[in-house]
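Only one protein chain is missing from this complex, and each of the others stays in its spot.
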Amino acid sequence: MTTIELEARESAPRGRWRFGQLVKERPAATVGAVLLALFILMAIFAQWLMPYDPYHQVGPVFGTPSLAHPLGLDDGGYDVVSLIIQGGRISMVVGFAATLVATVLGGGIGILSGYFGGATDTALMRMTDYFLVIPDIPLMIIIAAVWGPSLSHIILVIGLLLWTSTARIIRSQVKSVRERVYVRRARSVGASHARVIFRHILPQVAPLLVANTVLTIAVAIFDETALAFLGLSDPTAITWGTMIEHAFERTAISAGAWWAVVPPGVAVSLVIMACSLLGQAIEDATNPRLRVAHLSIRGFRILPRLPGKVADR
Amino acid sequence: MSLLEVVDLNVWFDLPGSGRLHAVQGVDLAVERGERLGLVGESGCGKTTVMMALMGLLPSSATVSGEIRLEGEDILAGGEDTIRPHRWVDMAMVFQGAMNAFNPVQTIGRQIVEPMELHGVASGQAARRRTSELLEMVGIPASAAKRYPHEFSGGMRQRAALAMALACDPKVLFADEPTTALDVMVQAQILMRLVELADELDLALVLVTHDLPVVAQACDRAMVMYAGRVAEQADMDVLFHDPRHPYTELLFAATPDLYGEDHVVSIPGNPPRLDQKLVGCPFAPRCPKAMDVCRREEPLPLAIGTGHVAACHLNSPAREATA
Partner (left out) sequence: MTTLSNDAQLEPPLLEVLDLVTYYPVRRSFIDSLQRRPRQWAHAVDGISFDLYGGRMLALVGESGCGKTTTAQSLLRMVEPTSGTIRLEGRDITHLRQRELRPLRRTMQMVYQDPYESLDPRFRGRQTVEEPMLVHGIGSGRAERRALVDELLERVGLTPPHLYADRYPHEMSGGQRQRLAIAASLVLNPRLLVTDEPVSMLDVSVRAGVLELLDSLRREFTMGVLMITHDLSTASHFADDIAVMYLGRIVERGPAKEVVRHPRHPYTRALLSVVPARDPRRRTTPHILQGEAPDPVAVPTGCRFASRCPFVIDACREHDPVLDPVSGAAGHEVACIRADEIESAALPEVVGK
C-alpha cells in the first residue's frame, strides 16, 4: 500500500484544504455552511427582516398563527417571527462572542502548553483539568447569580467554561507538530520561540482551531439558551432562550400555544446542527487520520484483458 | 507451466477528485519453484503495486486487468473469491516494516497460529507445535512465542513476520523491502536466512526492493521496473554485465559499491507522472541514448536471449540492420 500512499501524497495537496473541494466531497458541510450563513445574514439584516417591532404588543395574547402572523403571537401578544429574528441576533452575538473568548483562551493556552511542554505544560494542563471538572451549569448559575444577569456576564461565563476542550485538542496537535523535524530545523537555524510558533506551528494547527471554533459556537449557543431558560440571562433582552423561558413560565403549554415554544427550539437546534455539520466536516478534511480508508481493501475492480498485446515470451 | 505466471497485468488507481493513475502497465512475469526473483525499481515504479495485485490486496480505488495464473489457474478472474483460497496458503508475504505488521496486544505465537486456524491448516496443539518449529526455523527460540511484539527487536520482529508468512507452507513468498529499516548486520542475517529457507522449502521467492546490491546477492533473476512498466528482465548476472536497457545500466552506475572504483553518477530528471498520457518511451527524457523514435513510440518488450527481455528501441532488429 506504500506506493498508493506515496502517489496520493504526490498528487493531492497535503495539509491544505480548499472550500470548493470541501463542498464537493462533503455535501453535509454545504448544508451546514448554507444554514449558518442564512442565520448570520438573518442576524445582520434583522432590522429589515422583522415584520413587526418585537418589543411591542401587536395582537392578542397567544394569538394563533395566521397570514399576518405566520408563527402566531406569544404570551405578551408579540409577533413570534419578529421575536425569532431579534432573538437570533442576540443569541448569535452571545454565541460568537463567547466562542471568541474560548478560542483565544483555549488556543493560546493549548499552544503554549504544547509547545513549551515540561513544567509549563504541567501547570497549564493542571489548571485546565480543574476547569474541566467544574460542572458548567451550576457554576454558571452561581456566577450569573453573583454578578447579576447581564449579557456580558453570560458571554464571559460561557467563554470561561468552554476553552478547556479547545486547549486540550490544540495542545495535543501542537505537541506532535513541535516534534516535526522542520520545527527543530527552524530552531537550529536560530529562530525565536515566537517566530516558530507564529510561522510554523500556528498555520499547522489553524484548520483544527477553525473546526473547533465552529463546534464551540454550537455549544455556546446551546449554553446561552440553557442559561436563559433558567432565567439567568438578562430578562430584558430577547434571545431564543428567554423566549422559551417566557413561554414555559407563562403557561404557553397548557394554553396549547405550541407556536410560542417550538419555533425558538427549532431555531436553536438548526444553528447547532449547522455548526456541527460544518465543524465536523472541516475536522475530517483537515485530519488525515480520519480520512484514511485503507482497511477497505479487496474491493478492487477487474477489467477484461486489454486486447492487442501479445506476450512475447 | 510456471508456478506463478502473470500476463499483461495492468493496475489503475482512481485519484481523489478525478483522474486515473496507470500504476502498472502490461507487466508479464513468471516464477518457478525454487527460483528467487528480484523486483527492483525506484519509489513509484509500481513494484509494490504488482506484488499487492498478485496478493489481491489492492484498495477499492484500484482497477486491475490481466491474468494471474497460479499453477495454471487464473486466480484473478473471479477477484477476491478466487484469490482468497490461495492467499497465505499458496502465496504469502513478508510486509515492509514488520513493526506494524503485528497486533501489539497479542503474543507473537498467537498471531502465527491465526492464519493456520483461519485456513484450516492446523489448530490447537498441532498449530502450537508448528509455531515452535517455524520460530526455530527463522532463528527465534520457540519460547519467544509467548512474548509480545514490543519485546522483540526490529530484526526479531522481521524474523517473526517471516515465520508468520511461512505458517501455511506457501509456494510463493513475497518479501517487500524485508530488510530496509534494519542495521546492516541484521540485514545480512535476515537475508541469508531468507535465501536459505527459500532453498530448503523450495519456495519461489519474490523480493521487492530498491536495493540493487541486495538483489544482486540474493536473487537469481531480476525484473527492473520503470514508470509502471518492465524495463528489463534477465538473470542477475546478465543484468549487471550485459544490460540492454539504459535505465538498468544507469541504476547500477548510481549505486555506490564498496568494491568499485568507478564514479557514482546520478540519473538526471525525474520519473514521469503516471496520471497523464505518455508518448514514447517513459525513460526517454532522462536517457542519454535517446533517439527520435524513443520520443515518438513506446518500445515493446523484446526477447533478447533466454529469459532476457528489454523494452528499448536500441535493441530493435531494424536498428541493428541499419547499424
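Order of writing sets the labels: A and B. Residues in every chain begin at 1.
Here is the rule we go by: a residue touches a chain if its C-beta (ideal position, glycine included) is under 8 Å from a C-beta of that chain, and two chains touch if they have at least 3 such contacts.
Since the model is a prediction, treat every value here as computed from it, not as a measurement.
A.B. asks: Any idea which of A:His69, A:His153 or A:His200 touches the chain not displayed?
C.D. replies: Answer from the full complex: A:His200 touches the omitted chain.
A.B. asks: Just to verify: which one of B:Asp14, B:Glu42, B:Glu114 or B:Glu298 makes contact with the chain not shown?
C.D. replies: Among B:Asp14, B:Glu42, B:Glu114 or B:Glu298, only B:Glu42 touches the chain that is not shown.
A.B. asks: In the complete complex, which positions of subunit B touch the hidden chain?
C.D. replies: 42-43, 139, 153, 183-185, 187-189, 191-193, 210-214, 216-218, 236-237, 239-241, 250-252, 254-260, 264-268, 270
A.B. asks: On subunit A, what residues meet the omitted chain?
C.D. replies: 9-10, 13-16, 180-182, 184-186, 188-192, 195, 199-200, 203-204
In this text, only the chains that are shown with their structure count from here on.
A.B. asks: I'd like the Å distance between the centres of subunit A and subunit B, where a centre is the mean of that chain's Cα atoms.
C.D. replies: 49
A.B. asks: Flag every residue of subunit A that touches subunit B in the complex, lowest number first.
C.D. replies: 1-4, 6-8, 10-12, 21, 293-294, 296-306, 309, 311-313
A.B. asks: Report the residues of subunit B in contact with subunit A in the complex, numbered from low to high.
C.D. replies: Within the complex, subunit B touches subunit A at residues 7-8, 10, 13, 15-17, 19, 21, 23, 26, 28, 30, 43-44, 46-49, 52, 56-67, 76-77, 79-80, 96, 176, 274-275, 300-303, 309.
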